[in-house]
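A single protein chain has been omitted; all remaining protein chains appear in their positions.
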Amino acid sequence: MTATYPPATPIWCAGCGHFGVQAVMLAAMRDLGIPAHEVMVLAGIGCSGTIQNNLGTYGYHALHGRVLPTATGVHLANPDLTVIATGGDGDGYAIGMGHLVHTFRRNPSFTYVIMNNGVYGLTKGQNSPTYQSEGAALDFDAVSLGLSISSTTFVARGFARWTDQLHRLTVAALEHARAGRGFAFLEVLSPCVTYNDTYPVWEATLDDLDARESYDPSSRAGAFSAVSELADEGRMAVGLIYRNGARANGELARPAAEDVRPDRHAAAYADLMATFRVRSGD
Amino acid sequence: MTATYPPATPIWCAGCGHFGVQAVMLAAMRDLGIPAHEVMVLAGIGCSGTIQNNLGTYGYHALHGRVLPTATGVHLANPDLTVIATGGDGDGYAIGMGHLVHTFRRNPSFTYVIMNNGVYGLTKGQNSPTYQSEGAALDFDAVSLGLSISSTTFVARGFARWTDQLHRLTVAALEHARAGRGFAFLEVLSPCVTYNDTYPVWEATLDDLDARESYDPSSRAGAFSAVSELADEGRMAVGLIYRNGARANGELARPAAEDVRPDRHAAAYADLMATFRVRSGD
Amino acid sequence: MTVETQRKLADLNVMVAGQGGDGSLTVANLLGVVLGRRGFRMYTARDVASRIKGGHAAALMRGSIAPRGCMGDALDLLVAFDDEAVERGGPWLAEDGFVVFDASGGPAPREYLPEGATVFEIPFARLAVRDLRRDLFKNSLGFGVVSRILSVGDDEAADVLTQRFAHLRRQVADANLRALEAGFAYADENGLTAGSGPWALDSAPNSDRILISGNEAVAVGFLVAGGRFFTGYPITPASEILSFLERRLPAFGGVAIQAEDELAAVNMAIGAAMTGTRSMTATSGPGISLMQEGVSHLGSAEIPLVVVDCQRSGPSTGMPTKPEQSDINMLVHGGNGDFPRIVLSPSTPTDCFHLAAAASNLAQRIQGPVYLILDQAVSQDSVTVEPFDLGSVELAPGKRLDADDVAQLGEYRRYLVTDDGVSPWAVPGTPGGMNLVTGNERNEWGHVATGAANRVTMLDKRMRKIDLVRADLPLAHRWGDPEAEAGMIGIGLELGAMEEATERLAAAGVAISGLQPRTLWPVLDETIEFVRAHERVYVVEHNAEGQLVHLIASVGAPHERLRSVLKYDGVPFRPGELAGRILEAEGAAS
Partner (left out) sequence: MTVETQRKLADLNVMVAGQGGDGSLTVANLLGVVLGRRGFRMYTARDVASRIKGGHAAALMRGSIAPRGCMGDALDLLVAFDDEAVERGGPWLAEDGFVVFDASGGPAPREYLPEGATVFEIPFARLAVRDLRRDLFKNSLGFGVVSRILSVGDDEAADVLTQRFAHLRRQVADANLRALEAGFAYADENGLTAGSGPWALDSAPNSDRILISGNEAVAVGFLVAGGRFFTGYPITPASEILSFLERRLPAFGGVAIQAEDELAAVNMAIGAAMTGTRSMTATSGPGISLMQEGVSHLGSAEIPLVVVDCQRSGPSTGMPTKPEQSDINMLVHGGNGDFPRIVLSPSTPTDCFHLAAAASNLAQRIQGPVYLILDQAVSQDSVTVEPFDLGSVELAPGKRLDADDVAQLGEYRRYLVTDDGVSPWAVPGTPGGMNLVTGNERNEWGHVATGAANRVTMLDKRMRKIDLVRADLPLAHRWGDPEAEAGMIGIGLELGAMEEATERLAAAGVAISGLQPRTLWPVLDETIEFVRAHERVYVVEHNAEGQLVHLIASVGAPHERLRSVLKYDGVPFRPGELAGRILEAEGAAS
């Protein structure tokens, strides 16, 4: 066997939530039996944005905030790959916000695992858009945002410490995207122990929708109210919040698989050329 | 009186919805008795992004997609100005999307009047994120997006042809922002007769929430369901959709009014300098 | 006027102008067909305000037996649908030019016209044909008068018109024919009888030709060179590349996508390029500014991508519909950090086709960014050229590894340090080829590494890639007298005017040796040598700073020999104007 890069040892602080994310990602890929060479993990820039080095798959370190358009490009050019975009809340919810909305809107079939810790870990602890000062309400919640877009097909949230559920959610997200059902959005509450240790807050305020018998994740409006109600009570929903059965894509083009020997297309090229011909009037 | 620039004649195609927007903007400023020199109208780039030339106020033509951060900067530096950001759907919902979400989140007290026509008028008719092919559902609705953000305080939608309502909404938006209550978001459905004549569709599918006796614009979740239900029926809500009574800002700094004569601050500057002093141990 | 005074024309410059809403300015197209049938070549341009209806719009057309790459010095014929058209076109009109004017609103504003001009004032309103749309009517009527001026037979004119409207409803064609006849009738009244106008058109043997713009040629070149993924965001004057590829790529298994902005455009293209798909994005100055981080990343992470800049007048939003060459600096020097890049600069549509293909190959070979720099005129003006030699395009795959190649290696490192700087590349999906791609400094495996020695090794490796392809970089186009004392350098839209000015200068006894560099960066030795080989070199540029002069001097061309010939008013050089500028300077020089 050809030796490829040795997966890196995580550089995270002991106790960082990102460890939990890595563990479930590896487990989910193993469970689904996806060969490493068919997976491309793209990551933003941040502490979270080093996860791709640790997994053994194809890995890419995007520009800060641009992981979603890049992943979209990979997916559109080669829909046979299992594409997993990852990153932090600074990456995805600050500089990357526009792309997030557009990705929900376009609904391309890949997975996005975003590690939300309310801060910019790598640049030493500045607040991110999801930073929550004690007692104050959260200004911005990506789950609600995702639910506000009608083409959204998959929204889930897990907690880095609740590994079983996170594992289930990750598998569900990958399955959704791999089945061509669209964009699988999974936010992981992943505390930064160094700059914003939210383990205790989250342990105390999370509410597991998966555990509610009556919860119906197929209603977008229902999901929105459930999430909003909890937010009004100062709580936060986790679980498989919304999943839509529709198939996102019809048959996709496969440009990466295209044979581009010019001779193969010679006739078609010539036809195209002919559309520019100046009629000499014959 | 010193002569200032002559307001321009609109360059829009006859029948363009943007005419309606201009009319109500002028009327609303007149109604509220705001002197022209206290108003700064910022515009994106697009056909819509020429409105600022026609009004007689201070006007600014932003970079494409950046009208919201620029307006935020103006407002933060001089909160005494009445700041009105304007632009098109390409400007605000494509390239400007990230800033839109962050502006909702920050909730600065200015008004945004966005002219949605589903296309890029100025660049000759390409689809915008709100382009709706016949029969298909709308992927993206900014009203829902605004409602999904918990710090949002004002969301309204009007139709360029329903001038009375649009006038009321514009006045309400300006009042909201001028009272320091936060970001007043007003989407105007403003058809592009040249590339996407949506007058008939909108005439047929708009639903006026203002006309519903029972409608309560003070509930965010309620507004979201009302809007979603209509969308499910292929209809679209207009009216004052959501308004929140809370005051956005406490006392604001007024850097533009700051006196920056160095002598005035000499002592404070020296104190600051002293914080870097190396203790010589004495 | 009698047949005796009939002038034979081999070079005709025409402007058809009015408000944008006046319709398609079809006169120009109709006339184009007439000229085409006689073996004329076309150079066509548009001059529009950057707004929608109601703005001034002009179609400019030059038909000539000789191949020409720009508009001529003066207009022979002005078809003006309003006063503004006369105001704008008048100053360009030749002393003996003709004007066909819509006089519905009053007589033509003569003050803008040369004394000797002949003006036909046609009261379109009176001649109005009720059942016709006014704009179409105007054009057909105007074409009737024009065909008489040019002594085109009435039957031929009718035939051309019929062909033009063949795809429309029968009534439309009929109505237009009636308008044409109204034009003939007006001409008769004014002494322009059939077949014996003041001018007649020359002719030349015809051959199979195409009429194509630079933007279209770039798109075709990209496609033929195996390009299968394109992203764009609407912007003047680049949008045609997006719309063309949106229409055409799918049939070839490709994808063209309108991104939400230029940041998404370049990053989607980066994503696609990483899968091994040949990718491209195109925009104009403001969009290129937004893509600078992405381009630096291409250079760092070693990802092949072609980025097209259809330059317009800057700075900032500037004048979107006007040509300029003021992004040279940014393309050569923009983006953070030191990284290898190539900047190719085509001029004619044929050149656009070949350099787009070359760019695609070079990007694969250096696994990095290749810019293609156009300007509004090169992008949007359509020119008659010979059909492209499709067979000449060969695909250079670069150092790619498939599963079998990988299997034969003991180990696979994405950023292997090699002699030529290029690391063999297994794209995602290749069994056994798993690797890490990053914009951080990294070791051969792709793991982040900041050690000093590794850093130098890696940076040098990346820079070496330029040397690998240097000998294959597109060489300059040359013209004129290589022995001349004075040289002339220019790119893009300057070429047509430079070549024609060189003819005029030669006629005036001034010999010029010309160079159009087709590779701007790296600056090739041929360019520096060209400067060294001439006593003085006129560098003709559409910008205010003399960006090309700075560029060439920065790498060692003797600064004191370079003479800037600058223009930044948004208007292309006319050949006579350029020749005049050089003559004046030569007067000073000698």
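By written order: A, B and C. Residues from 1 in each chain.
Everything below uses one rule, namely that contacts are C-beta pairs under 8 Å (C-beta built on N, C-alpha and C of every residue); 3 or more make two chains touch, one makes a residue touch a chain.
Since we're looking at a predicted model, the values are computed, not measured.
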| item | value |
| --- | --- |
| Visible contact partners (per top-of-document touch definition) of the missing chain | A, B, C |
| Which of A:12, A:154, A:242 or A:269 contacts the chain that the document leaves out | A:12 |
| Residue among C:285, C:474 or C:575 touching the omitted chain | C:285 |
| Per the touch definition above, residue among C:254, C:314 or C:474 touching the missing chain | C:314 |
| Touching the absent chain when the full complex is considered, from A:24, A:40 or A:122 | A:122 |
| Selected residue (touches chain absent from view) among C:41, C:62, C:164 or C:322 | C:322 |
| Positions on chain A contacted by the hidden chain, ascending | 11-14, 45, 47, 50, 61, 63-65, 90, 94-95, 97, 120-124, 126-127, 129, 194 |
| Interface residues of chain B (partner: the chain not displayed) | 1-6, 8, 35-38, 40, 42, 50, 52-53, 56-63, 66, 69-78, 80-81, 98-99, 102, 253-258, 260-262, 265-266, 268-270, 272-273, 276-281 |
| Positions on chain C where the hidden chain makes contact | 49-50, 284-286, 288-290, 292-293, 296-297, 299-301, 311, 313-319, 321-322, 324, 326-327, 329-330, 332-339, 438-441, 448, 450, 452-453, 455-456, 459-460, 463, 543-545, 547, 550-551, 553-556, 559-560, 568-571 |
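Just so it is clear, only the chains that are shown with their structure count from here on.
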| item | value |
| --- | --- |
| Whole-Å gap separating chain B and chain C, where each centre is the average of the chain's CA atoms | 38 |
| Multi-chain contact sites of chain C, meaning residues that touch two or more partners | 260-261 |
| Multi-partner residues of chain B (at least 2 other chains) | 94-95, 97, 129 |
